[in-house]
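Left out: one protein chain. Kept in place: all the others.
Here is subunit A:
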Amino acid sequence: MTAPPSPDDGLTPAELAGKYGLAVSGARPSLREYVRQMWGRRHFILAFSQAKLTAQYSQAKLGQLWQVATPLLNALVYFLIFGLILKADRGMEREVYVPFLVTGVFVFTFTQSSVMAGVRAIAGNLGLVRALHFPRASLPISFSLQQLQQLLFSMIVMFIVAVSFGSYPSLSWLLIVPILALQFLFNTGLALIMARLGSKTPDLAQLMPFVMRTWMYGSGVMFSIPVMLDDQEPWVADLLQWNPAAVYMDLMRFALVDGYGSSNLPPHVWAVALGWAVLVAVGGFVYFWKAEEKYGRG
């Protein structure tokens, strides 16, 4: 195919691209454009999270029943170890401690599994990233949305436990909605950060379980921080109580459990909850977007 002489001869590729308005393939869009693209993919994000959730138990005989059975068994194990054997309740009545423990386990698991899914969000889906176009943040967001739906199943167990230990539905249960919304924001931001780190260093997937377990034991999932640490310097307890995992757990317990009053909450707890959510969600999104064009390199 011998091209006839054209006015384009002698132009460098960059000049030629400029002349016909071609854009660099795979370049990172502006933040504004990126948000717009994400909005365009909202159906995909939701459908992908639901598909993952359904696929999880589709081979099991009991099927989707495991969505509820898994958290229930989890709660039972923790109750057996910490409630009956180690007696971590430290003066809390049984009516308070059991829902306290169950709430703590479920709320923390929400954050924990979002982080773990986030680490693998890009690294574990390279096939998808290398085959199709979509804003890559769809993946970590979709995974934390999957965890949110998982938590909603766990909430059923949580309600049953709360009611059977004498905490009946009241107006304060409505607080669960904003608490979950804030925690979801926080988790998503964290998942975005972990996704970028994990795409560069897949080894994080091996390391994170240990980090998460340390965080879990440090956040008072199965004990009350101020009671357990009352012989320490007060700032230690303050620090632990203001860590985001503890904040969301305590708020959820306050909303759900009758015997867990506001005296158990650190000061300014709502402001702290909102602050963590906004800071980590916005920060995480921008941090993830900054490397958008680099995901998919193997």
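In the analysis below, a contact is a pair of C-beta atoms (placed from the backbone, for glycine too) under 8 Å apart; a residue touches a chain by one contact, two chains touch by 3 or more; residues count from 1.
The working rule: contacts and distances are computed from a predicted model.
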item: Per UniProt, the name of the complex member that is left out, chosen from "ABC transporter ATP-binding protein", "Response regulator transcription factor", "YCII-related domain-containing protein" or "Manganese/zinc/iron transport system permease protein"; value: "ABC transporter ATP-binding protein"
item: Residue of A:Leu16, A:Leu65 or A:Val282 touching the missing chain in the full complex; value: A:Leu16
item: Touching residue (missing chain; options A:Gly26, A:Pro209 or A:Gly261); value: A:Gly26
item: Contacting the left-out chain in the complete assembly, out of A:Gly10, A:Gly91 or A:Gly127; value: A:Gly127
item: Missing-partner contacts on subunit A, residue numbers; value: 1, 3-4, 6-8, 12-14, 16-17, 20-27, 40-41, 43-44, 47-48, 51-52, 54-55, 58-59, 125, 127-134, 202, 293-294, 296-298
